[in-house]
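Not every chain of the complex is shown here; the ones you see sit where they belong.
Chain nomenclature is as follows: A, B and C, assigned in order of appearance, with residue numbering initiated at 1 for each chain independently.
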């Protein structure tokens, strides 16, 4: 029943002979894969192998050198996905709560979700602190709050567990499991297994 | 005296009666000084009635510099001995000093219009006084741009000490540049060159400004200390 | 629409906290102090040079804020998030421009009133001067968005931006100073409005295109 749930439109990623490059260097060569609702895809590879580049291409930020990326079951691909990358996307001078509020507007989330999101990632006590003073792990949790805040079927996560403590990682893997059960699709680049059993593993070797 | 008062609790106890006392002194001094200066002192044989602006202008000029010097001392104490009450004092004094500087600038230009035929001139004294005003503004802006109070206090103290250089420039600008502005006639080596009938009201007004400064300073400091206590209590409540 | 409002509100808050409202005051005091200092105490010179000062202060205040406008978003990852919003990137860029106008342009325009009076402009001209400044800063910001977006990836791009946008600042400055001088105020104002409209229509489109490339 993993593919039922709130995402009626059954998201799916279809990647066909994708080639990605940085500068003159080719990082991903003729990669093809399909992933559908409920899947958890792990992307593996050494430092500098091209994991981040692949995720950014899936998000639509990096234009492929060749090949195709299709997001099915979504009119506008960028509205079907969340991207949590190496950079947290935070402003030091604004509070954690102000970030939640901003994202709720930016992604079109309800007020209820907005208020629940900080609690979900364990930042209730830090809601009114400016982000500048948060610890590294707290800042990462805040970035992850975007996932909870606005429901979107596809999650692209780049080393999402970076700087998280053991409880934070449990929280993250619970989030991923819940998302899969809702019929979502998760693609995560990792060095260590996050916890959930991957339905497929892509290895990038450049 | 100062080391005795350096304890915030003792300061609060002292200022609880001293602030109203100084305020009362200021009121009395203004009540005596203003009519004396504006009505009963002689008009100047050259400048006529406009000379009365002097009684507002000159004390404001003196104390805008005096307050800055006070802030300099407080900043030094706060920086070297990390004394939080000194930080509070420096911060509390700044808006008062800025106001005095503004009063000096405004009355100066009002006075300049009839006597020099111009509101403003880029001469040494006027420019350095405007610089003092802007230094005050920068100091206040720096404080309010930072939310970590302790860091703000130390950084503002550094800035304040650097700005001290401006004081001798203001003081001696009239001697260094040949300018429009009057050279020192009251406080100068070799005795005062002003008529005693003008000196009396002038000194009374200067005393009034000083008492007003002391009263406002203590009131500002009390407000800051109260705010700190409330915040500390809230933080402790939040942790539990 | 929500995303527009959210972006606008956050940028207003951030700029305000970062001393945005001080911009007119600071630059204004700064420029009005620097220029006479540099020009010396020649009153006649100052009086003819005076009113344009407001324009130069306005152009410089906008310029100073532009450098970090998108660079910060690029460096901290906020730009990625903007591209994932249902609102078109153009609208979000416009929201940032609008925020900048409210925090910097509008206060500068208002500061134009006392400035004009101090520099003995005829009182009847003051409303026109304020209006011209409001339109002029909008035009500056519209053009500035493009410069800021194109140079977002360049560290210390401040001077580069200046080079890129200054030629486009020329028309508003020319017609704005005409207003301050009192000649053909009506015509100058409508040309200024035209500049502002054109800059605000074109700016976000070009800037958004540049930003999409920056995110690669």
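Quick note on the criterion: a contact is a pair of C-beta atoms (placed from the backbone, for glycine too) under 8 Å apart; a residue touches a chain by one contact, two chains touch by 3 or more.
Model, not experiment: these values are computed from the prediction.
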{"item": "Subunit formula of the full entry, expressed with the displayed chain labels", "value": "A x2, B x1, C x2"}
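Criterion: only the chains that are shown with their structure count from here on.
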{"item": "Chain closest to the assembly centre - both centres taken as Cα means", "value": "C"}
{"item": "Interface ranked first by C-beta contact pairs", "value": "A-C"}
{"item": "Distance between chain centroids, defined by C-alpha means - subunit B, subunit C (Å)", "value": "36"}
{"item": "Between subunit B and subunit A, distance of the C-alpha-averaged centres to the nearest whole Å", "value": "57"}
{"item": "Junction residues of subunit C - those touching two or more other chains", "value": "18"}
{"item": "Where subunit A touches two or more other chains, by residue", "value": "none"}
{"item": "Of all residues in subunit C, those that touch subunit A in their complex", "value": "2-3, 5-7, 9-10, 13-14, 17-18, 72, 75-78, 80-87, 215-216"}
{"item": "Residue ranges of subunit A in contact with subunit C within the complex", "value": "56, 59-63, 76, 78-79, 81-83, 85-91, 93-94, 98, 101-108, 146"}
